[in-house]
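For this view, one protein chain was removed and the others were kept in their places.
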Amino acid sequence: MTKTKQNSVLEFFKQNLVLCGIVVLIIVTAIAEPKFLGAANLNNVLRQLGPLPFAALGMTFVIIAGFIDLSIVGIISLVGVITVGLIDPLGQGGALLVGILLGAFLGWLNGLVLTTCGAMTQAEVLFITYGMSSIYMALALIYTQSETLRLAKSEKSYSIFTTLGSKNLGIIPVVLILFIVILVLMHLFLRKTIWGRAISLLGGNKDAAYLVGFNVKSTMRLAYTINGLMSGLASIALLSRVTTATATSGTNYETNAILCVVVGGTTLKGGKGSVLRTMLGVVLITLLGNCMNMLGLSTYMQTVMRGTVLVVAIWLDNRKEL
Amino acid sequence: MEKTTDYILEVKDICKYFPGVKALDHVSLSIPFGVVYGIVGENGAGKSTLMKILSGVYEKDEGTVIFNGETIEHTTPIQALRRGLSIIYQEFNLVNTMTVGENIFLGRFWENKGMRGTHKKARELLDSIGSTISTYSLVGDLSASEMQMVEIAKALSFDSKLIIMDEPSSSLTSEELKKLGIIINQLRDRGVSVIYISHKLDEIFEYCNIVTIMRDGCVIDTKPVEELTRSDMIAKMVGRTIENEYPPRAHFVGEPLLEVRNLNTHKLHDINFTLHKGEILGLVGLVGAGRTEIIRALYGADKVKGHEVILEGKPVKIPTPKQAKQAGMALVPEDRKREGLILPFSVESNITMASLEDLTHMGIVDSSKEADIGKRQIEALAIKTPTPETKVVTLSGGNQQKCIVGRWMERNPKILILDEPTRGIDVGAKFEIYVLMNKIVEAGGAIIMISSELPEVLNMSNRVLVICDGRITGEFNPEEASATDIMDKAIG
Partner (left out) sequence: MNAKANVNKVWKVISKQKAVIAIIALMVMMLFSDTTFYTAYNWLDMLRSTAVLEIVAFGVTVAVICGGCDLSVGGTLCLGGILAVMMVNNGYPIWLAFVVALLSGAVVGFINGFLVVHQKTEPFIITLGMGMLLKGICQQLTDAHPLTCTSLDFMQIANKKFFGGIPSLVVYMLILFILFFCLLRFTSFGRNCYAIGGNYEVAKYSGIKVVPIKWTAFVISGVTATLAGVLLASRMNTGSSVYGDTTGMLVNCGVVIGGTSFAGGVGGIVESFIGLFVIQLLTNCMNQLGISGYAQTLCEGILIVLIIGADCFGRKLKRERV
């Protein structure tokens, strides 16, 4: 009896490794650096969450479908610069809308290219989306001519962006509230709608899903479109926070997004995963960064940490059986 | 070396168990030097298992193997090769991206002092069996018969004393087959023994000296080929006692339901057949004859050159499985794990995945109805699972298969296609699946069943179509036809 109890406790830890990691991290850092739990730092952490959760959320869908997407670097960069550029001609509402839709369109385009050439393995998908990313980035470069675009230079009002970027509702940043709403919606989308289910089934076994009558190609395009849409939102969140956009502002978001997804426990083999788990991954990675900051470690050590965590997470994921 | 024995290979009382199955049951063979030794048997008679044990891919559970006077306990494929026992499989063991010469000396590049020596030695070997293939051509560009030559040359490069050929003729044209015959004779004259495994009895009579007939993992008979007739042999291959392992045959055949005309693909030629309401139609043929291809093409899973499908009097187009499903078809595929199940998913989601669309309102899946379906099918089919949330990968083969059947039962399909529905399933679960099939036809559905187990087809179906080399070569009433007749057509 005690043995089964022991086992179930062990099982709980195994299932919620990330959650445990977060708790341990908070306790250890709080002891080492009491300022960690101060209101100022907490607000800082919440703000640091910023664009990454959006990107990781989108990436979760692509990874659950059994693929990968490196093009979000290009999408985030291109959407950012185009949005800033459109504030004057279209007004801020129009620019925002076009920006987000552009993200979705670019994601759909990825899906279209991939399904047209029949890319099915992770290797094929990886390199083609990398190529797409270069294309988007180049378009952003051509558009900006390497200039930094500033919100402050717009002639029209850009209050939506400043609200998103710096206003709080209570102690919670507006952008975080927006994110939580979207997170809940996307969670329901993945779990409750037939399209979300199709994405999971596709990642579980493409052949079986096909023989049961799911349209593999359109499901694949859907996953990429969602990722594009979320990247568009990430781009808007980033733009709001830093108030500038450059043709390279999306750099490193792809690896960080993949990192959060994998750390959260969504397997790279596809099929299994959850957007909520990804959020745990985001929180863990952001907290870890914050802790390292508080403890006075350089930002470079954070890159080392992220790389190590990514490698170890993939390794452990691979060792897990089904 | 002095010969201590007359036999190159002696196998005594070999047994091999797989979970739930006895694949080999006290098999004994003695193969003299310099003979061509035929082994015949139906699909699943245990021939391939025996060969895999000899070559070291599987471990034997009981028995002894004596090769060239040496008792062999454990062996690995490479050790077997170095001792002088080569196997040429149906799927060739060649690296398609490398040249012929290098494939012959794979992993032994410097034994011949580099590339030039390798090709020179390979040339000599190929010349010795009268083959003119360039040693510099890529194996991937060769025809099946040329690949076989390469495999034979590779076997000879190890100075093999025994070469096992597993279904060597399955991908050869008649011209190529003649060549193979000449080479086999050459090998015998050199003192090399050949084990020749084939379904095709003509070849056995033409090439072999001694024949062993296997069935259900047992050796049924071993005789010099002169003492056997074709009909003897077929009788011994199929003649098993039919036990009471099948439910009584269903008789619900009604009017025509589905008509397929001029189905052609690169492997199928002019397939025409009709399926009736309430009918169980058996498709029989050897592995690779095109049975699975027919149903995949019909189901829209493979592309076709052209065909007409008439369902309930109306022509329908089925370009993808989606349309097939909408037209009321359902497919239980051959490879359960690769094409049927989503292994890391729960029993429930594996069952409901085909019905999700029906449970969806405005895109939202009704999860309470989903749970109902899961429970209902688990109950209806008596699927043994702890909970509906249990991962399907943990279930036994029979219960996994029932999950796939249950997935389609929920939709009351008009046409249920079963590809090897009882493969790897224990006897009890088999019976349950047979009963289920009868229930489906009783309710007015029709079933197309592919099976390699002849007795199963003979006992379950209302009509049998025999497929050979992508063509329908015979149609039988299983109540009148004998297994021998059917086998005769399937062998072609």
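Each chain carries a letter (A and B) given by its place in the written order, and its residues are counted from 1.
Going forward, contacts are C-beta pairs under 8 Å (C-beta built on N, C-alpha and C of every residue); 3 or more make two chains touch, one makes a residue touch a chain.
As the structure is a prediction and not an experimental result, all values here were calculated from the model.
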item	value
Contact residue for the chain not shown (choose from A:C117, A:L169 or A:L295)	A:C117
Sites on chain B contacted by the missing partner chain, in the whole complex	77-78, 81-82, 93-98, 102, 106-110, 114-115, 265-266, 303-305
Hidden partner chain, residues of chain A it touches	68, 113, 116-124, 126-128, 130-139, 141-142, 145-146, 255, 258-259, 262, 268, 298, 300-308, 310-311, 314-315, 318-319
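Just so we're on the same page, only the chains that are shown with their structure count from here on.
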item	value
Rounded Å distance between chain A and chain B, as computed from the means of their C-alpha atoms	46
Residue ranges of chain B in contact with chain A within the complex	299, 301, 320-322, 324-326, 331, 333, 338-345, 349, 353-354, 356-357, 360, 363-365, 367, 391, 393, 407
For the chain A and chain B complex, residues of the former touching the latter	192-195, 197-198, 200-201, 204-205, 207-215, 271-272, 322
